[in-house]
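Every protein chain but one is kept in place in this view of the complex.
Chains here go by letter, A and B, matching the order in which they are written, and residues are numbered from 1 within each.
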Amino acid sequence: MSDWRSKVGMADGLESLNHNFLTSNIEELVKWARRRSLMPATFGLACCAIEMMATGAAHYDLARFGMETFRASPRQADLMIVAGRVSQKMAPVLRTIYDQMMEPKWVISMGVCASSGGMFNNYAIVQGVDQVVPVDVYAPGCPPGPETLLHAILTVHELIRTGELTRRRDSAGGGAGIHLEIEAGPTPVAVRPGGGR
Amino acid sequence: MGYLNGFKVTFARLFEDRVTTEFPAEKRPKPVRFHGRHVLNRHEDGMEKCIGCELCAGVCPAKCIHVRGADNPLDDPVSPGERYGFVYEINYLRCIHCDMCVEACPTEAITESKILEFSFTNRDDAIYTKQELVVDDEGRPRHQPWELWMEGEDEHLSGWMRATAPSGAAAFEGRVGWSGDLGHGVRPPEEGQTAADEFEGAEETEAAT
Partner (left out) sequence: MSDATRVYRSPPREGSPVSDPTEAPPDDGVKITIDGREFTAHKGELLIAAAERAGTYIPHFCYHSRMSPVGMCRMCLVEVDSGRGPGLQPSCMVPVSDGMVVDTESETTKRAQEGILELLLINHPLDCPVCDKGGECPLQDQAVAFGPGESRFVEEKRHYEKPIPISDLVNLDRERCILCDRCTRFAREVAGDPLISFTERGNRTQVLTFPDDPFSSYFSGNTVQICPVGALTAAPYRFRARPWDLDQVESTCTTCSVGCRIAVQSSGDQIVRRLGVDIDPVNHGWLCDRGRFDYESAYSPERITDPLMRGRAGDSELIEATWPAAMAATAETLREAIDAHGASSVAVLGGARLTNEDAYTWSKLARTVIGTDNIDSQLADGLAAEMVLTLPRATIDEACSADTVIMFGVDPKEELPVLHLRLRHAVVEDKVPMIEFSPVETSLSRHCRSVRHLPGALTESVSELLASEGERIGSGSVVVVVGRGSLAGSGEDIEAAVAAIRQAIPHATFLPALRRGNVMGALQMGLSPGILPGGLAFSEADRLGEDWAGSQPVVSDEPGLDAAGILAAAAAGRVAVLILLGADPLADVPDRDLAERALAGAGTVVAVDTHLTVSARRAHVVLPASGPGEKAGTTTNLEGRISRLGPKVTPPGTARPDWMIAVELADRLGVDMGFADSRRIWDEISTVVPMFSDCPVERIESPEAQDGILCRPAGDGDLRWDPPAAVAAPPVDAYALRLVSSRKLYDQATMTANSPSLAGLAEESRVRLNPRELDRLGVTDGGRLAFVSPRTRIIATVSGDEKVPRGVMAMTFNAAGPAASELIELGTVVTEVRVETL
């Protein structure tokens, strides 16, 4: 299998693809298509969801960006807007939904409760949904108004436009960025990329 | 033709004006008491109003404000008095814009603007430091590159008022609460309020506070 891939310069998946006129324009086309047809998964958890609905309604009209269809099935969605506080019990559900979404997928953490727990600094609330799923854009506010959410959505659009086609960019700070690395010695040490040890 | 009845509303709306705001190109006007991101104000001579007293950090229900005071340098003071805000940070991924900090501030140093159109791709970016919060030489908030501003919007940024009358005295009922000390965003009294100087007994209450 790998021999024909290496012949066309794709031994490493699409990452090492050498662009020519045709492929680079196709890539732009793919990005444009993705950007213009994001389908959010409904994940309204609290008051932020009201603002999310307002964003979809006539005054702000998400349809202008080709994303009026909030999908109830994660299989059909590629943008998760976590709107509201995530309780510890909801966290595994959230992760399951995220895992069921098709790649490529993006996450907006809407409002301060989803982003950091907000004023609910207690045992019941996940202190930042980025502990559960990798977050691309954080929208501040309590709750963020439609303008702020739209700003976040436009930021996602921008990420799609400038981002690489297949690989999620680490440097954008997407996700909690915690992975385990075996250091000298038997104890695993938590390492934060770019953040120093 | 019965099934067309269902489209009555749809067709009727076709001939009405559009209500949609073309958001990135235009904004809906904000309510006068909208709570946006904070600004740290300065006196007319350029000194910062913040004295680093940490009262805002103390009342913040979301614990999103981090302040540390320091000794004012004698030769080049940052604020009037002994102490100034050496570190001032607000984490916008925690702030719930409740305005308790504005209520608590003894020097009217911190107020909230009308700007809330911004988002972050990184948690670290969400922490605004003093450099970003302090107003510029003309008293206007600094436009951060990731914030979406409209032309002329900064004219209406720093108007604010206390939600509660000072010391809760009944004598303040109906009195205008807008701060007249901020340079930008000074507003006329709202309906049912009289301006500060027209207010009966204004001097006595001034003395009492």
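Just so it is clear, contacts are C-beta pairs under 8 Å (C-beta built on N, C-alpha and C of every residue); 3 or more make two chains touch, one makes a residue touch a chain.
Because the structure is predicted, anything quoted here is derived from the model rather than measured.
**Student:** May I ask which residue of B:57, B:78, B:101 or B:115 touches the chain that does not appear here?
**Tutor:** Here the residue in touch with the unshown chain is B:57.
**Student:** For subunit B, which residues reach the chain that was dropped from this view?
**Tutor:** Touching the chain left out of view, subunit B contributes residues 51-55, 57-58, 68-71, 81-83, 106-107, 207-208.
Note that only the chains that are shown with their structure count from here on.
**Student:** For a test of understanding, state which residues of subunit A touch subunit B in their complex under the given definition.
**Tutor:** Residue list for subunit A touching subunit B: 58-61, 64, 112, 115-119, 121, 128, 130, 136-142, 144-148, 150-152, 154-155, 159, 172-174.
**Student:** Would you pull the subunit B residues touching subunit A in the complex into a rising list?
**Tutor:** The contact residues of subunit B facing subunit A are 19-24, 27-28, 61-63, 91-98, 116-124, 126, 148.
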